[in-house]
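All protein chains but one are shown in place.
Chain IDs A, B and C follow the sequence of writing; residue 1 opens each chain.
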Amino acid sequence: MIIVVKKDCEKKQLDNLTKWIKSLGLRIDLSKGDNSIIMGLIGDTSKVDIDLIRSLDIVDTVKRIQQPYKLANRQFHPEDTIVDVCGHKFGGNNFQLIAGPCSVENEKQIIGIAQAVKASGANILRGGAFKPRTSPYAFQGLKGEGLKLLLKAKAETGMPICTELMAEKYIDMFEDVDIIQIGARNMQNFDLLKAVGKLKKPVLLKRGLANTIEEWLMSAEYIMSEGNDQVILCERGIRTFEPMTRNTLDLSAIPLLRELTHLPIIVDPSHATGLNRLVDPMSLASVGAGADGLIIEVHNDPTHALCDGAQSLRPEQFDALVKKIDVMLPLVNRERK
Amino acid sequence: MIIVVKKDCEKKQLDNLTKWIKSLGLRIDLSKGDNSIIMGLIGDTSKVDIDLIRSLDIVDTVKRIQQPYKLANRQFHPEDTIVDVCGHKFGGNNFQLIAGPCSVENEKQIIGIAQAVKASGANILRGGAFKPRTSPYAFQGLKGEGLKLLLKAKAETGMPICTELMAEKYIDMFEDVDIIQIGARNMQNFDLLKAVGKLKKPVLLKRGLANTIEEWLMSAEYIMSEGNDQVILCERGIRTFEPMTRNTLDLSAIPLLRELTHLPIIVDPSHATGLNRLVDPMSLASVGAGADGLIIEVHNDPTHALCDGAQSLRPEQFDALVKKIDVMLPLVNRERK
Amino acid sequence: MIIVVKKDCEKKQLDNLTKWIKSLGLRIDLSKGDNSIIMGLIGDTSKVDIDLIRSLDIVDTVKRIQQPYKLANRQFHPEDTIVDVCGHKFGGNNFQLIAGPCSVENEKQIIGIAQAVKASGANILRGGAFKPRTSPYAFQGLKGEGLKLLLKAKAETGMPICTELMAEKYIDMFEDVDIIQIGARNMQNFDLLKAVGKLKKPVLLKRGLANTIEEWLMSAEYIMSEGNDQVILCERGIRTFEPMTRNTLDLSAIPLLRELTHLPIIVDPSHATGLNRLVDPMSLASVGAGADGLIIEVHNDPTHALCDGAQSLRPEQFDALVKKIDVMLPLVNRERK
Partner (left out) sequence: MIIVVKKDCEKKQLDNLTKWIKSLGLRIDLSKGDNSIIMGLIGDTSKVDIDLIRSLDIVDTVKRIQQPYKLANRQFHPEDTIVDVCGHKFGGNNFQLIAGPCSVENEKQIIGIAQAVKASGANILRGGAFKPRTSPYAFQGLKGEGLKLLLKAKAETGMPICTELMAEKYIDMFEDVDIIQIGARNMQNFDLLKAVGKLKKPVLLKRGLANTIEEWLMSAEYIMSEGNDQVILCERGIRTFEPMTRNTLDLSAIPLLRELTHLPIIVDPSHATGLNRLVDPMSLASVGAGADGLIIEVHNDPTHALCDGAQSLRPEQFDALVKKIDVMLPLVNRERK
């Protein structure tokens, strides 16, 4: 349920209303629009007397929200949420590029790639230190050592870093990570979501292999309900019957989410397609669909990458792609800063 | 198997080779590239002595083709196929727009919409006369009467028409139809494919609800194997678990098909999403992905449309969309003519 | 909408009600239950004054039917439909076995297999004369010649035959076929459904590759709305992401359909799994789920079968399976006759 309150209302009346609502055991999420204040109510609103509230002077409108997500709901928060990562913004009319290798392999590799992608226009560096592998025998990532190397690259280039957190027990090691990524396979790892929800740090929430848009927003809701509203959604393809691509990139999720939520949405065309030669066209398609950014795998030597080389772009390919994206951005009212 | 023959070879030697291959019971599909002639062999090529062929003077290279589709295979035919519909071309660096209502309802409606979309930039008019409905009790289309009205609109505006053929018995009624559409539910109606394969008329082949890209190309192969190579593929979304959209638009199919086949590929964002407000972003995304065109539903009064009103654009919305598309086309090396 | 009329009502009053309903442009489907007559109304029942009807003496209850299928709906027809094929019954507490090769190859093969499966307990012979092949280059079946061979086997063994009809133009050739099969890829070939709906011959309607249970029942509705209520549904697996089986056999469809419809339902474990070693366990599972029968591929020489050998059982394997099924049938209140 949302209560739209007139912006010029008396503070005392607003306080009374707030107190009464809380006495019903409900939480209030406040959002300021242009000419109104939106009070989003969370909890069992079935007992709220909607007509009573409507009758109050300061109340403009009251409306029941059908969707199970509230904090993530654009009706609770009409303005786009802007997630600021060391000055680089996601959301609104911004467009951000996150790039880097699938996994951190060694110092030379990570710093080299960081410098290359930064020069091309990526503001944020990605790299896996903890790798989710289907097989226990596959390379699991350099872990703590990988995080250290990412931080070296950050020191060297000034680029904020985005890397995946796979379990709550590692949270302390992520102190200096700028964006914590929650992987597709952990999209419904509810305890992990609550844990990152308690942090004051941006979270990149990847859609699960076969999770609906509603489930995805409920996972964002888990994070936000613990106090962290700096959530960036990331579409990375869903599982379907088509075997030619690793996943099926669901770009209609972008405009749909734009309506339903105020959170920024980016796209991972690398994991979605699994084929580097599809990254260019799907990146341009993502821009056309209205994405707030892209997260792209770049490796200087894809054939010898420790994982996912087949979907990585070489630095020069990434550079060429950014140039194409830059020509397209004005058409969709976006800019890279 | 393809045999690349040197372009300047002696005709007599080429004839000898051709005769010998045919004596093995194989069909030959000839394609001329810039500096070579490509002989595509169709049939049981396992008995062909590949080394023997390689040893011939006139032969440049020989290669076994793994994919089951041959005529539709870009390796058989490296050049883009251009499908010319009354002067309007699909393929190459062209971009075409097909627009019109989901079904033909009456003369005023179809002529009105035709005039509107033509003014906005659509070169070809779509409209359903025979409607595939899940329910036998739903409006099945005006059928023969619908075709007549489409032809009136064609006479009135000069626009070629594209409409769905649902069964072989109606083929004679489609004499004056310019593009025959094969609907998603008939993508594997093999007898129907063979029937349109015998015509000398462009066919718009929609992807089936849950058909793989390979099955789709094999259906194109059915049509082409009967002699008709004027096939335009149309991606219209595939069936997945996500309930928010009618289907899931699979845009990575575009660049994938670009590699695998020489046939033009367009997108139907209306049926794919089922929601008119997603048509704009998905149309722009399709352009970004490299599509050769779009087929969009437009209705002057969507709330009262006899079917699929929810996904139709109003003429003014279509007009605004075309303007946006036009700004984007140069970026992807396309032009509307 | 269904109107339950008291069984002992005056014929004159029933005739009046019937006439009035028809005057509203509605069709009536009559079904006799134990102590009532059920009038199922088909058409736009929104204008029917439900309270008026309720007030009539002869009327017991009136109820709106939400589902789009009516004739196929168990609420229209509470009794199980029994489809009688030359004395062999599908539905009720019967259990039927249909068996035979994927395609008819030659006289010796089809007669030999017919005799073998008959001896083992199959009452009906299957065999493909017209084969739906993904590739135009694959064996398309012996067609008319194949039908002749099936009829020879019928003459030889007395077994009724079940074979697939792929296009309306072949209908006359199916004069002596006892069960006309509509394949998965034609489940929404609406013109074909209407065509077999006009016949007085049992139809085996296979579920489409990715069609919902509701769409499946609407396809049965297409057939029934033309006058043919002898429809047997056949679950043959649906398309999913799992690559290890050809399709995913959806056995929960059996009990679900049992509730929703009065039509008999059988299972095809051969095409569903694509692996002969899964046919036994999935057949027993089908019996446990409450299926009315099975249609199983049997070939005397699977490694040399012209199609689908990998999923065929040898005659001795089929024989062993039938014995296991027979032990299980009493537990689910079924018998083979």
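Convention: contacts are C-beta pairs under 8 Å (C-beta built on N, C-alpha and C of every residue); 3 or more make two chains touch, one makes a residue touch a chain.
These numbers were taken from a predicted model, which means no experiment stands behind them.
**Student:** Specify the residue from the set C:Val85, C:Ile254 or C:Leu306 that touches the hidden chain.
**Tutor:** Hidden-chain contact among the options goes to C:Ile254.
**Student:** From the list A:Gly92, A:Pro132 or A:Gly309, which touches the chain that is not on show?
**Tutor:** For the chain that is not drawn, the touching residue is A:Pro132.
**Student:** In the complete assembly, which of A:Asn186, A:Gln230 or A:Ser286 touches the absent chain?
**Tutor:** A:Asn186
**Student:** For the chain left off this view, which of C:Ile238, C:Ile266, C:Ile295 or C:Val322 is in contact with it?
**Tutor:** Of these options, the touching residue for the absent chain is C:Ile238.
**Student:** To test your reading of the contact rule: which positions on chain C touch the chain that is missing from view?
**Tutor:** Contacting residues on chain C, toward the hidden partner: 210, 212-214, 238, 240-245, 248-252, 254-256, 259, 272-273, 277-278, 280-290, 324, 327-328, 331-332.
**Student:** Can you list where chain B touches the absent chain?
**Tutor:** 210, 239-241, 243
**Student:** By the contact criterion defined above, which parts of chain A meet the unshown chain? Give residue numbers in ascending order.
**Tutor:** 42-43, 68, 132-137, 166-169, 185-186, 188-192, 194, 208-211, 215, 218, 221-222, 225, 239
As a working rule, only the chains that are shown with their structure count from here on.
**Student:** Tell me whether chain B and chain C, two copies of the same sequence, contact each other through the same residue numbers or different ones, using over half shared as the line for same.
**Tutor:** Copies use mostly the same positions to touch.
**Student:** Through what angle, between 0 and 180°, must chain A be rotated so its C-alpha atoms fit those of chain B, rounded to a multiple of 5?
**Tutor:** Superposing the C-alpha atoms of chain A on chain B needs a rotation of 180 degrees.
**Student:** Most central chain by CA mean?
**Tutor:** The most central chain, going by mean C-alpha position, is B.
**Student:** Using the average of all C-alpha atoms in each chain as its centre, how far is it in Å between chain A and chain C?
**Tutor:** 49
**Student:** When you check chain A against every other chain, which residues touch at least two of them?
**Tutor:** Expected reply: 210, 240-241, 243.
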